[in-house]
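Down below is the structure, laid out as structure tokens.
One protein chain is absent from this view; the other protein chains keep their places.
Per-chain residue numbering starts at 1, and chain names A and B are given in the order in which the chains are listed.
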Amino acid sequence: MHLHKYEKIWLTFGIVCLVAFLSIVGVNAFAQDHTPAGGMHTIDPEKVRETAPFNEPGVKQLDDDTYQATIIASAFAYDGGQTLQVPAGKEIIFKLTSTDVVHSFTIDNTNVNMMVVPGQVTTKSYTFKEPGKYLIICNEYCGTGHHYMYTEIEVTE
Amino acid sequence: MLAAADRKLALWNIGVAYTAFLIGTLAGLLQVFIRNDRLELPAWLDYYQILTAHGVLLALIFTTFFIFAFFISGMSKSLGTFGPKVLLWNWIGFVVMLTGTVLATVMIVIGEASVLYTFYAPLMASPWYYVGLALFVVGSWIMGFALVGHYMKWKKANRGELSPLFAFMTVTTIVLWVIACLGVVATVLFQYIPWAFGWVDTINVELSRTLFWYFGHPLVYFWLLPAYMAWYTVVPKILGVPVFSDSLARLAFVLFILFSIPVGFHHQLMEPGISDFWKFLQVVLTFMVIIPSLMTAFSMFANFERAGRKNGGKGLFGWFTKLPWKDLRFTSIFIAMAFFIPGGAGGIINASFQLNEIVHNTLWIVGHFHITVGTPVAMTFMGLTYWLIPYLTGRKFSNTMKKLGFIQIGLWSVGMLLMSTAQHILGLLGAPRRTAYSGYNGHESALEWFDGILTNHVTMAVGGSILFLSAMLLLYIVIMSAFVSPKAVEPDEFVEFPLAESDKRATPKFLENWWLWIGMAFLLIIIAYAIPIAQMIQHAPPGSRGFITW
């Protein structure tokens, strides 16, 4: 199997780029803690509202710098307690699950893009940089009302 | 010319492919107008029903039937006429596949299966929709095995010899397809069907998603590899050069068997139930599958440069102007390749672990598959259609047809460029995919998405309309070549099947050692999937009952 000299140069360049991409995202994810949404906790999808923390959806302060937002997704709405309001510059841990089909919880203009799967609890930690009102939408098809499934989060100073 | 029986088989496959193409593109046209609120559907028809039809008919039915037509013609040409057994099993496979297609399509049309072509549980369609899908896959296996049987007969008659490149690539693609389908067959047969018929109450959702994507990613390579086959074996012939490197072409194809399957988690990077370690491992494996495409890029440009220099092209880029631009068969596939440059680059972004957060389930993804399967693959198939149908029917392909063909690919390119560029940018801004018209109650952020010069509903609708026009023009050419154009009489009126010479004297024999590649593929699959799937089963939450939310 003969490789042309230029093909060797090209493939070396290509592979170096791929290794570089992987290293950059790897370091950013694992060393700087920017892993995507996930989590290994499971839950009975029929008993969501009886299971902590989903028995009390809403925003809770965990310590000085950390808040937890617990939200339930169902066709075609989100239940995050009274109003979703969190401060900018603090770590917000979003916890979600679904009572019916698969949804998403996607906050516009942020890196929060979580799949919400029945039977599983999805977790994602995010710190808002700018205060303001952010649109939240479901971007996983969930039925006739899918395109009306949205809410808002208010980020305060 | 091929034997009449083989041609008939290929033509029937093309017939089904283009029937699906007609309905699928019509659904696509309706979608862009619903999305910009210019069209209200009657009560019995729903946006998501049309979207399901668009996805299933174009991405699954059109592609698969066309691919088999291409395989049948090329296998008959390069290995000889089919025997009676090969023919019989091909027809059985075809009928099973067609039955599955009709069953699934009817379920979609009567509104019993608005679950999109990913059919994620616990959305529950009619059980017959899943039975239709299962029949479709089983039918494709039967046809695939019939073609492998034809190949084995050739191998027996030509012991110790490497098979022709076209046959080798066909078998590679079928091996890939059969291994890939194990996932979807497992989930449909053991999870969806018992659950949808009510024999069991609940379904393990995360497991079903994982088995689906074990299939879902190699599925895209099942579309891409036949296009690559045309690039590697048909294009050089049109250019008048031999295959650039027989051994590298084969190596690229076996690498696809190894690395296109253990990578499905890169479609599930945003979800719970899979730990970061396994997600990242499959991200790394996904990057491995980029390498054979980098090899392909080099081979293609080398073909062009060789051909252009042969035609008298001088200097660094003089060869570029000497390419046969007036040859519809070449220009169509060249444009297809050009679209794959941003298409492939976008794919690398999608697979880059947390970068997926920016694009996951946004319109970017829609743009992405329209410049991968929707143009590089589809336009390569169009480029094949122009000569394959006249070749099979023995009809002429007139200059008028050639002109119409150029208009057709021109329209497709412009329409796709407008639509996919708009979709890519809209996706980066955050606009979601798979939604009917919605402004989220006139929310400011949603209005901003569609406020750009390129990023608005009008651009998408204009793009979609141009694409539909192109599709109708193509169907006209298909019908003319199949039924109407005058029969070729003089020798120079016959359309040829361009298949390049491939010098396999320097090709190592181990490249055709199938058990080696299949064994390694399963080893990689076990490494990537065994532990996370075992965990999903052992630590499964109580399952989900079915929901019909449409």
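Definition applied: a contact is a pair of C-beta atoms (placed from the backbone, for glycine too) under 8 Å apart; a residue touches a chain by one contact, two chains touch by 3 or more.
One rule holds in what follows: contacts and distances are computed from a predicted model.
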Subject >> The complex's invisible chain, by UniProt name, from "Cyclic nucleotide-binding protein", "Branched-chain amino acid transport system permease protein", "NADH-quinone oxidoreductase subunit D" or "Cytochrome C oxidase subunit II" >> reply: "Cytochrome C oxidase subunit II"
Original post:
Which residue from B:Thr187, B:Thr331 or B:Ser352 sits in contact with the chain not drawn here?
Top reply: B:Ser352
Subject >> Those residues of chain B which, in the complete complex, touch the missing chain >> reply: 294, 297-298, 301-302, 304-306, 308-309, 316-317, 319-320, 341-342, 344-346, 348-349, 352, 354-355, 357-359, 428, 506, 508
**OP:** Go through chain A and note every residue touching the omitted chain.
**Re:** 1-2, 4-6, 9-10, 13-14, 17, 21, 24-25, 109-111
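As a working rule, only the chains that are shown with their structure count from here on.
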Original post:
In whole angstrom, how far does the Cα centroid of chain A sit from the Cα centroid of chain B?
Top reply: 30
Original post:
Which bits of chain B are touching chain A when the two form their complex?
Top reply: 46, 48, 116, 120, 122-123, 204-206, 209, 245, 247-248, 251, 268-276, 279-280, 283-284, 287, 290-291, 294-295, 297-298, 302, 348, 352-358, 360-362, 430, 432-438, 440-441, 443-446, 506-508, 539-545, 547, 549-550
**OP:** Within their complex, state which residues of chain A touch chain B.
**Re:** 1-4, 6-7, 10-11, 14-15, 18, 21-22, 25-26, 28-30, 34-46, 75, 100-102, 104, 106, 108-109, 111-115, 117-123, 134-135, 137-148, 150, 152
